[in-house]
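Working notes, beginning with the structure itself.
Of the protein chains in this complex, one is absent; all others appear in place.
Chain nomenclature is as follows: A and B, assigned in order of appearance, with residue numbering initiated at 1 for each chain independently.
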Amino acid sequence: MIFTAALLLMAGMTLMLVRLLRGPELYDRVLAVNSFGTKTVLFLCVFAFLIGRPDAVDIALLYALMNFIATIAILKFFRYRTLDIALSKMQRRGDHT
Amino acid sequence: MNVSNESRIGVFMGYALSLTTAMAVLWLVLSGHYDSTLLLGLGAGSAVFASFMAWRLHILDVETSPYHRLWRFVLYWPWLLMEVIKTNITVIRTILSPDMVLTPRMVRVKTLPDTDMGRALFANSITLTPGTVSVDLDSDEIIVHALLKEMTDKAGFADMAARSARASGEKPADKAGGMK
Partner (left out) sequence: MSEFLQALDIIRPYVAGAVLILGAVIVFLGASGVLRLPDFYSRLHAAGVTDTLGTLLVLLGLILFSGFTLLSAKLALVGMFLLLTSPTATHAVANAAHKSGLKPLLGTWRSQPPKDEPGNNT
């Protein structure tokens, strides 16, 4: 049963890869990467049960964190073409408590 | 908030204490090693250090440490879960139908909760229910993209706005005029 679930999740990940390669917009690709990451997290959790090593759940947790940050970072970069806007804003608001 | 200095310090200590406790519980769940005094000491130290860093960053407030009013959110979640399941079934049925008919709409939702927390909760609830995604958030409206035109029901949005306002701690009385 766990194996079937893992296979279904892998099929879903493959479909997301197809969407990632076909595009057509940049945002379609970002959405595909984000959704692929969510499925990867779920797959890692199922995988931990499949091979009987619960350590993989820790990796899944880490991957969930990284996936979120990566999505936000990619979007921010493509919007501003730079990543240091937040820092300069923070310096301006430095006196605020 | 117009409160005296002493009670503000008390509230502040409450935030620090609940944040440290939450960090410690998180560490205990993630670690799984409870037999080594050194590891437990390091865990407690890192929990305190995280709270100290939050204080240094001036972000130690009700948004970083909302644990004392978590029960309101807990009361909101079952209703949200039911909505999520209902809309999920609708969207899945749409995806599965061989001759798919979509009626996408962009609508502006004007009934919003008053506080920032309530608005964030409302916008997140809209996005979390499949079929509606909050695309843009202004000071007085949320632009929502809906997959089917049945999902742009005004009363449904007003109901969700009232519930998320209540969950984030607003009084329901002053919202009664703004419905519909």
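Points to keep in mind about this one:
Just so it is clear, a residue touches a chain if its C-beta (ideal position, glycine included) is under 8 Å from a C-beta of that chain, and two chains touch if they have at least 3 such contacts.
As the structure is a computational prediction, the values presented were derived from the model and not from experiment.
Within the complete assembly, B:106 is the residue of B:13, B:42 or B:106 that touches the hidden chain. Remark: the residues of chain B touching the chain excluded from display are 26, 29-30, 32, 84-85, 88, 91-92, 95-96, 98-106, 123-125, 127-137, 143, 145, 147. Annotation for chain A: contacts to the undisplayed chain at residues 1-2, 4-6, 8-9, 11-13, 15-16, 18-19, 25, 27-28, 30-32, 34-35, 38-39, 41-42, 45-46, 49, 54, 57-58, 60-61, 64-65, 68, 71-72, 75, 78-79.
Here is the rule we use: only the chains that are shown with their structure count from here on.
A straight line joining the Cα centres of chain A and chain B is 21 Å long.
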